[in-house]
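Have a look at this one.
In this view, the complex is presented without one of its protein chains, the others remaining in place.
A, B, C and D label the chains in the order they appear, each numbered from 1.
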Amino acid sequence: MRELYEKLKTRFPLGEFTDQRDNLGFITVDKDQLRPVLYHLRDHEGFSHLVLLTAVDWIEEDRFQLTYLLSNRTRSVDVGLRVMLDRGEPVMETIHDIWPTAATYQCELREMFGIDFPDSPGVMDDFILEGWDDLPPYRRDFDTKKYSDETYAHREGRVTHDPAEYMKKQLYPDEV
Amino acid sequence: MKEELQKRTVKGPDGFEFEVDPLNDYYCSEAPKAHPPAYAKIVESFFNWARSESIWILGFGTGCGAIEMRPLMTPRFDAYRFGVQWRPTPRQANLFIISGYLSVKTLKRAIRSYEQMQNPKYVLGLGSCTINGGMYWDSYNTIKKLDDYMPVDLFVAGCMPRPEALLASFEELKKVIKAGKAEGANAYAENFDWYKANQKKVIKDWDMPDYNW
Amino acid sequence: MTFEWIQIPYSLMTLLIVIIYAFFMTALIAKIGARAGRRYGIRIHQNFLDLFKNYSLRSSITHGYMFYLAPVFRLTGGIGLLLFVPTIYGSQMFSNLSFAGDLILALYFIFFGTLGMALGAAESGHPYAAIGISRGLSQVTMAELPFALSVFAIAVQYQTLSVTDIVAAQQGGFMNWTVFTNPLAVTAAMMSFLGTMMRSPFDLHLAPQEIPIGPPTEYHSSYLALMQTNRNLFPVAKVVIYMNLFFGGATNWPVFFLKVFLIYLFSAFVGVVFPRFRVEQSIRWFMVWAVPVGIAAILLV
Amino acid sequence: MLYQPDRSQYPDMGPDGKLDIDLSSGKYLKLWQGPQHPGITGNMSLELTVCGDEVVEGKVHVGYLHRGFEKLMERRSFIQCFPIVCRICVPEPDFNEYCYAAAVEELAGIEISERAKWIRTLILEMGRINSYMMYLGGQAGALGMGVIGQWTTYVRDLMLDRFEELTGARIYHMFIIPGGVRDDLPAGFEDRMEETLKEIEATLKDVQEVMFQNAVFKKRTKGIGYIDPSLVDSYGITGPNARAAGIAKDVRADQPYLVYPHLDFEPVTGKDSDIFTRSDVRRRDVIMSVDLVRQILSRMPKKDGPLMAKLPNVLHWKIPRGETYIRGECSRGEYGFYVVTDGSGYPRRVNVRGPSYTHAMSLLQRMIVNVNIADVASLMVSLHTYPPEIER
Partner (left out) sequence: MMLDVLSPFRAWKNLFRDPVTVIDPLNDRPGAARYRGFHQNDVDLCIGCGTCEAICQNAAIDMVPVKQLEAPGKDSGLRPKIDYGRCCWCALCVDVCMTGSLTMSNEYKWVESDPEKFRFIPGVDKKYWDDAELGYHRPEDYHLTPHTRAEMGEMEADERISNFDEIVYGYTREQAIIEADRCVSCGLCVATCPAHMSIPDYIAAIRDGDYEGGLKLLYETNPFSQVCGRVCTHRCETVCSAQHEGDPIAIRWLKRHITDNVPAEKYAEIIGGKEPDTGKKIAIIGAGPAGLTTAFDLAKMGHKVVVHEANSGPGGMARYGIPEYRMPYDVLDHEVSVIESLGVEIKYNTRIGKDIAMEELQKDYDAVLLSIGLHLGRSTRIIGTDNPAVAKAVDLLRDITNGKKVKVPETVVVIGGGNVAMDIARSVARLQKQTYGEVKLTVTALEDFDHFLADPEEVKESFEEGINILDARGPQEIVIDDKGKVTGLRTWKVKSIFDEDGRFNPSYDETDEIIHEGTLVIEAIGQMSDVSLLGEDLTEKLEWSRGRIVVDPDGRTNQEWLWAAGDCVHGPDIIHAVADGHRVAKSIDKHIGKAKAKSKK
């Protein structure tokens, strides 16, 4: 994997490299370098299969990480491209013209993370959710338990006790 | 609201223009009515017997429990022996098996399907997720208590319940029907406002009539 | 044959017997089909339970007058078909309202229910019902063609349009049955028979996986109960015609039951093991296989 | 030919590249298939615009089964995620368990025991047989031949019995746990498995005779639903769908995981890339899986030592920051888990890559155009998609 990284590095400015396994590595790529790198990987390195496109919310660092995972099916190696986006203004260029399936991924990311991909077909359509009016649910600051408690009613009448506290009360009933 | 549900002017094939308000024109606005049982007790008992021995299930796999429906339709368990059949349309079905969790999106369809079924109709809540949210208790997209949204006759514990548990629930349902206690459809009509309020609380984009017959 | 009032209660009795028989027999066929799937299948009296259940539903919504009428039309088709052909040959009691030209009427009645259904299904407003009925009509039309040809062939063969006379001509040993005297016509007719029995590969108007379940999608409760009755009765009535025309009719009830059962079984026998055609494939099939046989039958007579 | 939709007659293309479909013109009809529709696999729906019998535009709607697993996992500890991942795919849940466990093991640096690997492989192959059995029944059922589904569901049920005695559950096995597997094979398992395999083989023979040597079935499936091999890469097509197009890609052979390096097999491929070929590839794949199960049972090493690797206390298990992607070849194609950890006791992000994601969304939407309504269900089934893994 490192060879590939070194080779790419001579052509493109690249960020951090993580050698995860013999056949899997992750490379951080600049937002505007992504497209040339993708073209290069697809056309010259045989990474013709877009395995997945997803995002990670690093809310502490105030950014989104987009992961484009590509696979070279002949050599059976994978490379993940990490693109860091500003969390305040998450907009990314669409790649549906390179891989048509990316449109679906982008649609999902728009809905679940609120990352916009202008010009991606159907990106504004409802994909999974319907009538959603809260924060995009996959964002870290969206608290699913809180939302669930507020929106849906749970069956009442459940009480639990802390074993330590309850036992203490039994053993030392005089203590305040 | 979806575009196709908005009021609009339409030009027919014959060139005639007319106004369409889909929600009013295409749907019935009448609320459901409670239908009393037959006047004669013996007739009602006979009807209940017939109802209990001919249970037609709506073929709508709302959740994962639907996968255990197939073994029931096929040789191993062969539920047809017990008077149970699957129907592809809600009009002809009497029993709606909510096979597990209902996402909000499916809840909307489930309500429509339920309302299109004819009185008397029965609902079976399959698995823990219909009882109290199950393993999706903290999910933002699934309802927790099925009986808030439609009257439920029986719940079956399990995740997911085995086909045998389902068969046991059919047997139990037969008993309930024969005892004349499966009056979910009437309960729905009588507490219509309450159910509607609950439904509308979770379905944010309510773009259908209040009652689908 | 002249009309006598006593024929009315007699025919009603026939009707009753046939309906009850039809209900049991359909269940039996279903059980046999289930055996191919290595299971037991429905209970033998399940059809009655379903019928009572459907009558016992408390609410039933309607989509308009035609929606009401369609099941009635449909049932009329079934009953009419049965009533105008002789059930038991040689029996005054069970010859129904058979008359000289009844073969033509029977042909009409076979079509009648489908037409009624078309009106009702259209009224129900369900797109799948509309698709189903258009498929159904095209196929029935096509399937009727070989049957009509074959009927024409035997009408020519026996020189009569009366079912009773055709049956009479076949008496005296099974070698006299049309199936042996005019096998081509019978082949064409049996092909058409497959096409009208609502079973694979010709069940494309119901096709649950494509257009669940076509025309009757919206029907329920007592409407459905009526249609169910017809669903059981109509095929039997149709089988009665086939039996009379091609298999020597029946001179008593046991023979009747057996013949009807076997002819009916034929459709199930084929239906269970084939998937369904698409509508144009089905039509092409009739055109390519059934119609030429029918024409040949006429030519050879 | 499917792939260059024939728009010559209808509908017109608007200047913005969108189709000009005027429903009120009476020429087009909008049809919804699903979510309550017997011809739909699982709970999803197709919004079809048809002209006559031909589909001119199709849109796939999913989300009816969305439970937000990826979110729920972010607030469950690593061991707590183990019971919920299998729910992502109902008919073949074990792949979730395997991919998740393998990802966690890789990130936490846990090496699992040899026998556990064999048992995992066994379970995955058993699950594959089950999934294909459901598929075969579904493919025949979509064309109205219910009898095949009766047989295959029956043998699937026998396999579920084997699952039950091995794992303790029928559908959601929850057996492949991070660190190994829960338990060893029960006594006499091999013999009962052999009986089940024999029954499966007999059924497959019947299926071959009744379903594949069937004039009507051939008529309905040959030449229909053609996928051009050139689309395989751009549409992310994997598994039998790709193999039926002649592209011999099988993760089991390409990136062997678990004990696949020790097993003998050859990826099954087909040529015609139509519905028939895809069904046939799957049928032959079951035969291969049956053989693999036999190989596994006969070559599995004896138990020496515990099946479970030494785990830290799972109640406060923390995994250092890292990310990885684990893939496996499930019955539908490439199944994968992308797991990101941040050093806490919870996964930072889990992304599930189900093969249906690309098959049922972009591919199906494209293939469905110009298809007869009658073939829609059959086409959809032939892609072998399971909605829950699309929306998770």
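A few notes on this one:
Here is the rule we go by: contacts are C-beta pairs under 8 Å (C-beta built on N, C-alpha and C of every residue); 3 or more make two chains touch, one makes a residue touch a chain.
Since the model is a prediction, treat every value here as computed from it, not as a measurement.
Taking every chain of the complex into account, the chain not shown here touches A, B, C, D.
Interface note for the absent chain: among D:37, D:61 or D:76, the touching residue is D:76.
Of the candidate positions B:117, B:143, B:159 or B:203, contact with the unshown chain belongs to B:159. Note on the undisplayed chain: of the listed residues B:176, B:189 or B:203, the one touching it is B:176. Mapped onto chain D, the footprint of the missing chain covers residues 76-77, 79-84, 147, 154, 161, 164-169, 172, 174, 182-184, 186, 206, 209-211, 213-215, 218, 306-308, 310-316. Although one chain is not displayed, its contacts with chain C can still be listed: residues 32, 34-40, 269, 272-274. Although one chain is not displayed, chain A still touches it through residues 155, 157-168, 170-172, 174-175.
As a working rule, only the chains that are shown with their structure count from here on.
A straight line joining the Cα centres of chain A and chain D is 23 Å long. The geometric centre of chain B is 35 Å away from that of chain C, both derived from CA atoms. Counting only residues that touch two or more partner chains, chain C has 37-39, 208, 212.
Among the residues of chain A, those in touch with two or more other chains are 129-130, 137, 142, 144-145. In the complex of the two chains, the chain C residues touching chain B come out as 34, 37-43, 46, 49-50, 52-53, 55-61, 208, 212-213, 216-221, 224. Against chain B, the residues of chain A that register as touching in their complex are 129-134, 137, 142, 144-145, 147-148, 151-155.
Note for the complex: chain D touches chain B at residues 23-26, 30, 35-38, 42-43, 63-68, 71-72, 75, 83-84, 87, 90-91, 134, 137, 149-151, 153-154, 156-157, 160, 170-172, 388.
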